[in-house]
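Structure in structure tokens, see below.
Every protein chain but one is kept in place in this view of the complex.
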Amino acid sequence: MADAFSSWHPLATAYDLPHRHIFHGQLLGRELAVWRADDNFINVWENRCLHRGVRLSIGTNDGAELTCRYHGWRYANRSAGCTYIPAHPADAPARTICNRTFPAVERYGLIWSGENPDGQPPMVELLETGSPFLLRNLPVNASADVVLEALRDHSFQPQGRLEGQGADMTVAIVGDYGLALTSTDGQASTSAVFFVQPVAADRSVIRCVLAETPPQSEQLKVWRHHADALGKLVNRAEATFATLPAPAPLVATIEEVPIDLSVMPEMATDRRAALRVEVSRKWTTAEGIAAFELTSIGEPLPTFQPGAHIDLHLPNGLVRQYSLTNGPGETAYYRIGVKLDPDSAGGSRALHESVRERDVLAISEPRNNFPLRRDALRTLLIGGGIGVTPMLAMAQALHVMNLNFELHYFAQSNAHLAFEEIRNTLGNSVKVHLGLSPEQTRAEIEAAVAEFDYANQLYVCGPGPMLEATRELAAAAGWPDETVHFEYFKNTNEIDDSSQFDVALARSAVTLPVPSGSSILEVLRANGVAMPSSCEQGACGTCTVPVIDGDIDHQDVYLNQTERAAGDKIMTCVSRATSTRLVLDI
Amino acid sequence: MITLYDYELSANCYKQRLMMSLLDVAYESTPIDFFPGLEHKGDDFKKINPMGHIPVIDDAGYVLWDAHAILVYLAAKFDPSGRWYPTSDPELLGETASWMLFAEGTTNTASAARLHVNLGYDFDIEACRTGAHHLFRLLDEHLWFREREGKDWVCSSDHPTIADIAIFPDVVLSEEGGVSRLDYPALRRWTDRVKALPGFIVMPGIFPLGTS
Partner (left out) sequence: MTHPSGGYVIATVHNPCTDSVILDHWHPLVPVADVSLGEVRTTTLLGVQVSYTSDGAERVRVWRSRDTTEQPLPTRVDYLYLWVSLGSPPDSIFEIPEFSEPDRRNVHAGTIGVHVSAPRAVENFLDMGHFPYVHTDVLGAEPHTEVAEYDVHIDPETNEIWATDCVFYQPRAATTSTEGQMSDYLYRVPHPFCVILYKTSPLHDERMDVIGLFCRSVGPDHIEAHMFLSLLDPDNSEPIIRKFQQSIFGQDKPILENQYPKLLPLDPRAETPIRADKVAIAYRRWLSDLGVTYGVIPERAA
């Protein structure tokens, strides 16, 4: 028998994966959580939450994500990446927290997987040319080899002669774990393929497919006939197995978690890895706004969280940031919206005019510097123009979890409203405000933020003046600084890089001079410190570094007043020092 | 109002709480210190139920014990649709009675195994577990065929009956007694369907279906 660990095995049947169910499976001693997402993707995961080892099969499947029963960690369809850790609602989980996944192929109505399977599941001529019909699976308290041996002597009656007995049986081998049996009685003949799933050293499941689907009126009789015949086979196999010495148990090995996940989380490291994606769809979603669906051409796309953005490397060499608009579990592609900027340096113009469907683009992994808390009693989302894009991702996440939110969407006119298909899924939580003057916009925002209450959170993204107004009005209405979250498109402050100072790196005990005209980020990189960055204009928060000592000259638009006053982090791409020396915790 | 002499961790008491919740019947729970107090064995409680076991209900002076008998009473009295205990359909009523007997089997095997593990009851644990697996295998096959007929419940009706409620807790709590349901996927799907009934409630050891 070939190595069971490199073979494909059926571990479930299509009817085992109904809507929003989590199937509890086992293969070669390893337990698996198997679930079908609403987009029909079949997930085969190790049945174990990475956090504290609780079985995921007792969790919930919301059609997009699987939630662990113990601490509510959410794992995305397809990638199995963790998207939310409720104990730390203000943090974006490290993207690399990912459950162990196994391949899944649906063939002949069976779900096939394996520990480390070679090639593809077996192709069975009989089933390829026939019209496969699934019988009931039978669990057997016996090893797979004992069941396979017993199956050689199995007999059943062909369709049309179910009441007869003594049909002629012929047996053919199908791979290492299957047998095709043909029953012939006079003119009647029926073929069935039996696959034996090695569940554990001492347990198996017989999965059986008839080559031809009987007429509807006969089906119940056929199922009964085979259930009875197989029931006898099961009894025989179990009786035989009971006389044999007990086999050594199959103990599944649990993979170690990566070293960076085995310690309590610290600051992010460099994230340069660029992904290649194909523009699988491009369309105009509103006046002046092009929408793009980007599909991976290699590995599955990494997990994202609401609020995340990607860097898009354009054919003309420019790098631009775009927020993902995807909802939870929508992991087959990334969807972004791009507004044509008349003053474009070539970024939005290139995307609008030159990039076409099927083009390949380089993007960064998603980064989330705008994480969404999901422990609010009410979440207020305010999006202006193209600033609605991260708000749409957030709104969908809150909507799926039945959390209370309002999305205020400010746009020039009806024609300027983007992503109607997403907004339509959000019920009546979306409030649209069209064609307002700056004064009218201010009044609407003032009304929206009028009532601050316990456990309320506010997220805003849009043009600079609108953000300023929202922050000011929210502060006046009593929203504490830490409840107001914002993301600027760009930093319109004039950056003053004339100062000179030293940065001391506390962990590596080196001091580097920062001359005027150079940023801290540039100096660090020139000295071999791998630093993540994205917008490089003080808007996105990617290049943040903790500060231990020294006075910071904040020039970014990412930090709020409280964070600025605390003086314990700096955006290294634009901010500088007013003291002669800054001590950085890197 | 009905008084239920109740113990939170008892599967048989939960059957009554679940039934009354599904029927939207108001009741008052009187907790009995079943464990470790053994209050149900005490003289005071034996004045209520001389058999010395729970659950017991007192419906305005009418006192009834035995978990499955109480289900019959509650459904017959409080279900105006007549579906939960289908007295007007003799065939379905017969089926219901038959599966209520099956529930005695799951109580005496799966739930007995749980009492052994949780509270140290002196039962032959291996016999309880073997018996539970035997019944679960039969029920899994039965429910699989029900699904093929487009039916969701233990009886052939297109709605649940008290038989579903009598069997459900013994099944869904079985892992506490060391009886895994991994080999019974149709049984697991059926427990999902029971959990989706309007008015469904949980007890410690049972998770809700989960909506988010």
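Labels for the chains are A and B, by order of writing; each one numbers its residues from 1.
The rule we apply is simple: a residue touches a chain if its C-beta (ideal position, glycine included) is under 8 Å from a C-beta of that chain, and two chains touch if they have at least 3 such contacts.
All values reported here derive from a predicted model rather than from experimental measurement.
**Q** Among A:17, A:42, A:64 or A:85, which one touches the chain that has been omitted from the display?
**A** Candidates A:17, A:42, A:64 or A:85; residue touching the omitted chain: A:85.
**Q** Hey, which of B:3, B:21 or B:118 is the one touching the hidden chain?
**A** Within the whole complex, the residue contacting the unshown chain is B:118.
**Q** Out of B:91, B:126 or B:149, which is the one that touches the chain we can't see?
**A** Per the contact definition at the top, the residue touching the missing chain is B:126.
**Q** Determine and list the subunit A residues touching the chain excluded from the picture.
**A** Residues 31, 47-48, 50-55, 58, 69-72, 85-90, 97, 254, 256-257, 259, 261-265, 374-377, 403, 454-455 of subunit A touch the chain absent from view.
**Q** For subunit B, which positions touch the chain that isn't shown here?
**A** These residues of subunit B touch the chain that is not shown: 8-9, 31-33, 35-39, 41, 52-53, 112, 115-126, 175-176, 178, 203-207, 212.
What we mean here is this: only the chains that are shown with their structure count from here on.
**Q** Distance between subunit A and subunit B based on Cα centroids, please, to the nearest Å.
**A** 39
**Q** Under the touch definition given earlier, write down the residues of subunit A that touch subunit B in their complex.
**A** Residues 12, 15-16, 18, 21, 23-26, 31, 58-60, 62, 67, 69, 136-137, 139, 203, 205, 219-220, 223-224, 227, 400-402.
**Q** What does subunit B use to touch subunit A in their complex?
**A** Spelled out, the residues of subunit B in touch with subunit A are 137, 141, 144-145, 147-149, 181-185, 188-189, 192, 207, 209-212.
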